[in-house]
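Below: the structure, in structure tokens.
Only one protein chain is missing from this complex, and each of the others stays in its spot.
Order of writing sets the labels: A and B. Residues in every chain begin at 1.
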Amino acid sequence: MSSSNNPSSRKEKSSGERPSKAGNNFRQTFQEISIKHASRRRITNKIVSIIAIVFVIGAIIPLASILFEVIKNGVAVLSVQFLTQPPGAIGSDAGGIGPAIQGTLITVGLASLIGAPIGVLSGVYLSEFATTSSVKGPKQRAISFFANTIRLFNDVLTGLPSIVIGIVGYVAIVLALNSFSVWAGAFALSIIMIPIVSRVSEETLKLVPNSLREAGYSLGISKTKITLFIVLKNAKDGVLTGVILAISRIAGETAPLIMTILGTSLFFTSLTGPVDALPLRIWRLASQPYESAHGFGWGAALVLILIILALSASIRLIARGKGIRVRTETI
Amino acid sequence: MPRLLDLGLDRIRNIVTDMAKLSEGSVFSALEAYESNNIAKKHIFELSEKLRTLQDEVTDLAVELIARYQPVATDLRFIKSCMEIAYGYSRFGRYSYDIVDVLETLTPLTDCDKNAVSEMAMTVRKMILLSVNALESRDKMAAQDLYQMDDTVDTLYRKYLRELVSNLTKDSSGKPRCYISNLLILRYLERIADHACYVGDSVYYIITGASSPRR
Partner (left out) sequence: MRLSSSSNEEVTRYSPQTSDNDKRVVVAPATTQTKIKLSIQNVNAWFGKKHAVKGVSLEVKENSVTAFIGPSGCGKTTLLRCINRMHEMTPNAKAEGRVILDGVDVYDKSSDPAMVKRRIGMVFQKPNPFPTMSIHDNVAAGLKLNGIRDKKLINEVVEQSLKGAALWDEVRNDLHMPGMGLSGGQQQRLCLARALAMQPEILLMDEPTSALDPIASSKIEDLVQQLKEHLTIIIVTHNMQQAARVSEQTAFMYLGELIEYNPTRDIFKNPQKELTEKYISGRFG
């Protein structure tokens, strides 16, 4: 009479049937296989971790041995006189590398002042403006063609031998001004710097989640302000890393400097005259046959490394101090 | 693929269908008992009790479905109407029991004039069948027909009421147990007719989402 119980009993029946016999068998075989796999996976895991550690050590050894060698040989010559005096007579162990330190700071500083803004802005253009959607049709195609061309040139420029850039600086500025000059050196170095900064900035800015730009648009904020105060601010760390990377790279450049600032044993006089630089000085000292010159060379190398280290550390510290302390992982 | 909600709706539908059959049976047996003077009080009492339990079951299930699945639209209207229909059917059972109760208390009624009740019972039987079929066949026009039949039932009821009163005053030495039993049973039948109409209303609501135009 009461068929009202049917649905529930029907439900039970159908749910009881579902895990079929074939399914049970498969579950069992699957479990057996996965147990076998698990032990193999543990062994593979161990082997791969060991290999990884070995390679990491392999990568660190040359780096550490260079550092060790530089410190071992360089520390001995470090002194106030060494850091501040101009080089003494060739072969003597008097004098120092004062002009080279000064020259490197001036040339690299000037190159950064030219290269970093251009590089960052070109990165901003490529990331934020070249893909704009408000223009459509042929104009947009022209813009994206232009952007791709810039990217291509960036890549080519990054791969260009630095001596070629030095020659360009020589032809464009040294010959034009008829004198080796700081300007020429800074120009050549900034050309090396720009593609690196531009590329890194573009990539970092692209990592800024679009939701932040949209949040900005939704508040009726202009694109310029969104780019400057929201996007760039958010990508600050990455952009700075790019700039530091580029500065480290140009601080160690030798070839373009031979063609542009020439190198001298005198202190800085004017932006239009020649100046010394650490890599140049290292190169000159190393090519001398005297033992004392080699010691000075090691010392100069150590100073160069320390300058670059101090630069990265201080820029990072400043960046962190100014912004909000908490660097959030979840953007 | 059926939704989880569908299993519950099927279950409610099955219970209500069962209740339709039970309540139809209980009214019919009560009327038969009256006509044949064969009082099957226990059977009808069991039916009435069964209907009441089933009604509770429908309400419980309906509340559970609403709480668990938040039904909307037709599903929600169906559940709401099922609660009302289940109540209607349980009333059918209750009135059947009341009818046999009257029969038992006022027995014997063999020599009473049963024409009035029989006449109304005919229409009420039709109404019950119509209301039960309306739910099964989702007939939204049934409500219309039910209300028309209810009008006849009401007219009959008023007519007999007046006749009984005038008969009583004319013939005070008559058979009071006949008058009283007729009156009460007519009253129960009239109530059953009303509930049959409500069932029709509920069916109309499931299908159209509006209350029946008669109300």
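Quick notes on this one:
Here is the rule we go by: a residue touches a chain if its C-beta (ideal position, glycine included) is under 8 Å from a C-beta of that chain, and two chains touch if they have at least 3 such contacts.
Computed from a predicted model, the values in this text were never measured in an experiment.
Within the whole complex, the absent chain has one touching residue among A:79, A:222 or A:287, and that is A:222. Touch with the chain that is not drawn comes from one residue among B:38, B:70, B:148 or B:166, which is B:70.
Only one of A:105, A:150, A:230 or A:245 touches the absent chain when the whole complex is considered: A:230. Residues touching the missing chain, restricted to subunit B, are 3, 5, 70-77, 208-210 (touch as defined at the top).
Residues 131, 133-134, 136, 209, 211-222, 225-226, 229-230, 233-234, 236, 323-324, 326, 328, 330-331 of subunit A touch the missing chain (whole complex, contact as defined above).
The rule is simple: only the chains that are shown with their structure count from here on.
Centre-to-centre spacing of subunit A and subunit B amounts to 86 Å, using the average Cα coordinate of each chain.
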